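The complex appears here without one of its protein chains, the remainder shown in place.
As written, the chain order gives the labels A, B, C, D and E, with residue 1 at the start of each chain.
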Amino acid sequence: MINPNTTAAMTEVIATAARSVARSDAEIVAVTSAFGPASIESHVDEAMAVPGLLGAISANPDADGYLVACFGDPGLDAARELAHAPVLGIAEAAMHLAAPLGRGFSVVTTLQRTIGRAADLVSHYGFDRQCRGIHACEIPVLDLDTNPDTADILAKACREALATDQSDAIVLGCAGMADLAAELSADLGAPVIDGVAAGVGMLSAMAAMGLHTGTASGEFATPPPKEYRGLPPELDPR
Amino acid sequence: MINPNTTAAMTEVIATAARSVARSDAEIVAVTSAFGPASIESHVDEAMAVPGLLGAISANPDADGYLVACFGDPGLDAARELAHAPVLGIAEAAMHLAAPLGRGFSVVTTLQRTIGRAADLVSHYGFDRQCRGIHACEIPVLDLDTNPDTADILAKACREALATDQSDAIVLGCAGMADLAAELSADLGAPVIDGVAAGVGMLSAMAAMGLHTGTASGEFATPPPKEYRGLPPELDPR
Amino acid sequence: MINPNTTAAMTEVIATAARSVARSDAEIVAVTSAFGPASIESHVDEAMAVPGLLGAISANPDADGYLVACFGDPGLDAARELAHAPVLGIAEAAMHLAAPLGRGFSVVTTLQRTIGRAADLVSHYGFDRQCRGIHACEIPVLDLDTNPDTADILAKACREALATDQSDAIVLGCAGMADLAAELSADLGAPVIDGVAAGVGMLSAMAAMGLHTGTASGEFATPPPKEYRGLPPELDPR
Amino acid sequence: MINPNTTAAMTEVIATAARSVARSDAEIVAVTSAFGPASIESHVDEAMAVPGLLGAISANPDADGYLVACFGDPGLDAARELAHAPVLGIAEAAMHLAAPLGRGFSVVTTLQRTIGRAADLVSHYGFDRQCRGIHACEIPVLDLDTNPDTADILAKACREALATDQSDAIVLGCAGMADLAAELSADLGAPVIDGVAAGVGMLSAMAAMGLHTGTASGEFATPPPKEYRGLPPELDPR
Amino acid sequence: MINPNTTAAMTEVIATAARSVARSDAEIVAVTSAFGPASIESHVDEAMAVPGLLGAISANPDADGYLVACFGDPGLDAARELAHAPVLGIAEAAMHLAAPLGRGFSVVTTLQRTIGRAADLVSHYGFDRQCRGIHACEIPVLDLDTNPDTADILAKACREALATDQSDAIVLGCAGMADLAAELSADLGAPVIDGVAAGVGMLSAMAAMGLHTGTASGEFATPPPKEYRGLPPELDPR
Partner (left out) sequence: MINPNTTAAMTEVIATAARSVARSDAEIVAVTSAFGPASIESHVDEAMAVPGLLGAISANPDADGYLVACFGDPGLDAARELAHAPVLGIAEAAMHLAAPLGRGFSVVTTLQRTIGRAADLVSHYGFDRQCRGIHACEIPVLDLDTNPDTADILAKACREALATDQSDAIVLGCAGMADLAAELSADLGAPVIDGVAAGVGMLSAMAAMGLHTGTASGEFATPPPKEYRGLPPELDPR
């Protein structure tokens, strides 16, 4: 499990959420990226987080699965070239688990400006019909933990999303909300899917089945060797 | 786990596959439908299997998840109205796990005449882009177990599918192929996804997260009471 | 014309609507299903209605066309395997006639919980662009006939649908509304399409052209023989 | 029924096909356009045929339905503004009847260069999933009648289309093929849909139901008055 | 640049807008159609404008590109058969330039009744995801110039469109609005795309690259010779 931002406190929140749902025989290794933004709230942040994320994957070559714990799902295709084991993003995992739980789901995320990226992911994964709306609660990522009203604001946003979108489930749009899923679900009487737990569950399923990323079409085969110029050696993912 | 056909031998194959991937703390209850066709190879078979399937769900109200072990995913929406716990079909589960394992997947199923139903499911779940082809091996469901060439014929069909479709993974299109996934995967060097194992994995993830089918939009709330005429009482799912 | 629920009074409403639009040389045989729910208002009802529907088709092998008079269009693909003549559902027929009558149409149906099924049918038939909204009037199927305000409530729902959806036509979402189409159309000044009449018209066109369901791809060929276990013999559609 | 090209002999073929399927109480008025190309085999031909087509509709204001007998479905939206009664194109009508007759249909048309227009219509009407291929037989429109090999060439093209596309039905892509549908259907053992007959059938259904083009959204209301400059008065459709 | 309506004053507005963005080495020839409606505000107007438009293209065979200056993009495919150089419509050009300028754009057009045509074009060009709404300001085409409140009404409509649609850019839905783009853009603080300027820019790019309409598939090759009956010779585009 890789937190692609560089805030170790957030990694702790995520790791706890992950461990609470893991199989008893699963070991969760939580890694904080060594390079990049303190939180990911823009396309620039996301782009700048990817080298650190790829480095963290290269540094941990023996995992049975990799979970990228940021709802923008940064760098997944690149990570799949580097890792033999499966790689999931938390938006991807959450949507795959949410789709079978009803007619449609709503996403409730942090800032308005991240809605576009979430919409791209919805289309990319094939959930245009199932995802009925993406809503912002306007709490910045690093304030989720400290804002005393986070739970209330989120519950209100979720409730409105269910009603407006006529949806059956909520997908939480940030890894930093992982610890709130159970409470929100009880409060709303509706399934609330946290991508961190969803990702741990899906990767556990894949690991139990011995699955890995396929390379038959060549796209996800090991990339050809390449000279990387101007980058500090510690940033080279190979 | 419900085998919606009435062939107990096939339930055994499926249950073994399910147990081989289950968490140590999971109990797999495998149920053979009491009413309906010996195997499901047509739309008529599928329709006639649903009452028995719904009966089996009503008779087992306390499961943490229900897996419908037929690749046509019969009766899922009806099952979701009856069960509180999540319900998955094996086509649905297999496709959700296959999608993140590469650029695209191919389905290899039994008879040509079932391709239409599989294509409907692909579109319904949102995998039109990821599913690159559906191929028949022309072995009837109940012959999978007894035909000595099943493994070879399937391997050939899978290999051709990967090449023709430029895909990265194979989804097996019948619960009766569950025992062949590992061998095929090793043979092909590509991930081969059996929906039975995939369904057990996804339901385990959902159960660990405390998720259930959402009822906020009303569609999957308990159905209104209704008089059922002409049906033997043992067929009434309520 | 098969009413797949078991309420004979509703069959009468439907048959009258069918006969009012039929060609003078057409004979309308109206059949009430012998097995199943008194009305169809849930996925469970729909699933439990299909065996009776298939039985009714098998019992009437010589029709020139079959109309399934329930807006959920249950069992169409299975019916197509059993019948040589064309098979239509009333949702299918209504949408095919509504699409060429303007830029878009709205569906006005009975209960909110049936909207999901209607939306599935819209997508399945290819009318995602033409269908601009699906609205519930919250009158249960069997109350349509007895509620003195049915006509007013429906007219109000239709008027709001036309305005909200900027659509040009209304599709009525229940066979039990068949007798109200003409009055509603005059009231609204907009085309109101009842699927029963639409189905009779489309099947008449197909019959005059000598058309039947195609079997070239194999999907709708006669299903392979199959042992049906546990079912009372009168439920076996073959 | 309007033949939008100016070849009266072709109008005869079409009218005969139309009358052979019409209700006994239906009167078929077949009109040949007074202005435009002798046959329609290009976008230019199609554009130049529309003024004559609109004129023919204005000259016959009392029909209960209008069928535009050219597979490019020229001028339908404009015709809908001018006519109160419903307007159908033969491609539109054929596809609406073909869709419920199987999993998918293939179009067999005249010249390769018309395939693009047919593909646009398929998408516009919503049949991207049902239409599995569009094939040219390379016989020009006006040679269909005189080429002694037309029937054989078409039969071969249809047979190949069914096999290649794995489809269940054939849609004939030219009004000039109307007289060949029955023979082809018998020959192929598959439903062959001629749009002229399909259109007569659908318009008969609409007429029996009292349906007309809807004007609620305003798009198909009578167009605002407009000065037409430079056109000979006989070309002004109003 | 061809104004397909017959109002020369509007051609002047358009030509001025075109010249203000043209390369210094570009010559803009602005042609008013000789035949057809004074303005294009219905499907009938559009259909009746095409012969004159095609005539104008045939009369100017040596241009390096053709811009059809009406937002309904009439006759583009026919024009492409006649012209060797590229042909663009102003809706097409505006949408191609608007798409890369943000997450989504809104169209603000003249009359409500033209929204349907604009929506068809959006889908045809592939911008269903990027175009988030189409809005009418209810000013008729020929009043844009004379109504003293045009600028204010448009600004209000654009502002509401940006907010309602959560879009980043505005596409103006009429050639007659070409002179207002700069002022509106300054007023709104958002990019406002006029299709006339967009078309000049895209055609200049194509001309500099030596591009022309492709004919490899045969669809846009010179149309086969054809007898045109009943039309005055000056209307024959060949």
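Just a few scattered comments:
Assume contacts are C-beta pairs under 8 Å (C-beta built on N, C-alpha and C of every residue); 3 or more make two chains touch, one makes a residue touch a chain.
All values derive from a computational prediction rather than experimental measurement.
When the omitted chain is restored, the residue from E:82, E:177, E:193 or E:235 that touches it is E:193. Across the interface with the omitted chain, chain E contributes residues 21-25, 80, 86-88, 92, 96-97, 99-105, 125-130, 162, 166-169, 181-182, 185, 188-191, 193-194, 197-198, 200-202, 204-206, 208-217, 219-220.
Summarising the interface, chain A meets the missing chain with residues 6, 33-39, 41-48, 50-52, 54, 75, 77-78, 80-82, 112-117, 120, 123-124, 140, 217-219, 221, 223-224, 226-232, 235-238.
Here is the rule we go by: only the chains that are shown with their structure count from here on.
With centres computed as the average of Cα coordinates, no chain lies farther from chain A than D.
Because chain C and chain D share one sequence, their contact can be compared position by position; here over half of the interface residue numbers appear on both sides.
Measuring from the averaged C-alpha position of chain A to that of chain D gives a distance of 52 Å. Centre-to-centre spacing of chain A and chain C amounts to 44 Å, using the average Cα coordinate of each chain.
Shown for chain C are the residues that touch two or more other chains, namely 80, 103, 115-116, 123, 129, 166, 217, 219.
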